[in-house]
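Excluded from the complex is one protein chain; the other protein chains are retained at their positions.
Coming up: subunit A.
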């Protein structure tokens, strides 16, 4: 089964070729040149199709091509049929049917709202709208890849794709941990992670009383070298000025919490 994406405006197209069953995965990421073609080969697995569609979406969102997916089917190759809907559903096949699936040319859909399957029906020349999903693995989400040392990233880039790593120490714990602040969306997530990491309860933050009800208080050292209570400043500001974290215990913690 072949897949072709046409970009009528820019005149470029992308072919997706599916070898017979048992082939291997390979979807190239290279942007197809204007006016040229670039082929993808893929095994007939759902993962690959999702990845393929992710590429389309990304290229679309970058304005590189209009998003139209055309699947040509040759003969009656049931073995290589794309079946991405729920198992057991039947699809009609035409011998040389073309189906168009127009993928939305907007931002990549949010992960939480996406579904796990894409159904691309091979109807005739009618245009179909497809609600596509983000591919399982996105770039810049892979820890430790590409394999370069962090000080190299800092020297050359602002580290856009990289995390904000800060050390976390806890009073009484024999070793330090390191976490990536970019992974968390806000204080509740961060505190939950710290609780899990160090097996303790931190409690709820209140502006007046700090972390009441727990003998631990999460604190951080800011850019000026001052130790502050986590939660005192808005999250975005915290992410940029936090140098390191320290979970204080006992009276020291309470002292910090009392509106100092």
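In this section, a contact is a pair of C-beta atoms (placed from the backbone, for glycine too) under 8 Å apart; a residue touches a chain by one contact, two chains touch by 3 or more; residues count from 1.
Heads up, the rule we're going with is that contacts and distances are computed from a predicted model.
The complex includes a chain that is not drawn, and of the options "rRNA adenine N(6)-methyltransferase", "Small ribosomal subunit protein mS29", "COI1, F-box" or "F-box domain-containing protein" the UniProt name matching it is "F-box domain-containing protein". Seen from subunit A, the chain kept out of the figure touches residues 24-26, 28-31, 39-41, 58, 62, 139-140, 142-153, 155-157, 160-162, 165, 167, 174-178, 197, 199.
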